[in-house]
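Yeah, one chain of the complex is gone here, protein chain that is, but the others are all in their spots.
On to chain A.
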Amino acid sequence: MHPVIPYLIAALLFGVGCYGVLVRRNAVLLLMSLELMLNAVNLILVTADTSIVGVPRSGQVFALFVIVLATAEVGVGLAVVLRFFRLRGSVDTDLLDTRRAGDGAGGAVRAEDTAGGTAAGPETAAVTAVQADTDGGTGEVR
């Protein structure tokens, strides 16, 4: 067996997953691309297990651990995505607002969103303006 073939597959799979993570707006699709990258890493580990002399089968054990970690990550990640969807009504990662990351209530709909959004009504803008005022001057309404 020539180990360069699975290594090549894994490298290209990682590139495809990297492209997907960067290009996708939808958070669920972003998680799918992340799974592709994790699988590429697993393939590297399993191939290294067959092609490198060392502790026998440690690569496969590592791959098992990575699979478990990926499953936990998907569970928590999807919980975050669903909560984000309940707060904003969208899973678009471009709408993420990093300024109010610690706010438990989810914070205000951003003023930029209402300005750039396609179908935001006037009442949304009013709510945003009121909340931006009550923030204590953290953000100016753009």
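Quick notes
One rule holds for everything that comes next: a residue touches a chain if its C-beta (ideal position, glycine included) is under 8 Å from a C-beta of that chain, and two chains touch if they have at least 3 such contacts; residues count from 1.
Note that contacts and distances are computed from a predicted model.
Set against the options "ABC transporter permease", "Peptidase M16", "Heptaprenyl diphosphate synthase" or "NADH-quinone oxidoreductase subunit J", the UniProt name belonging to the omitted chain is "NADH-quinone oxidoreductase subunit J". Touching the omitted chain from chain A are residues 1-20, 22-26, 28-29, 31-33, 35-36, 39, 42-43, 46-47, 49-51, 55-58, 60-61, 63-65, 67-76, 78-83, 85-91, 94, 104-106, 109, 113, 117-121, 123-124, 127, 131.
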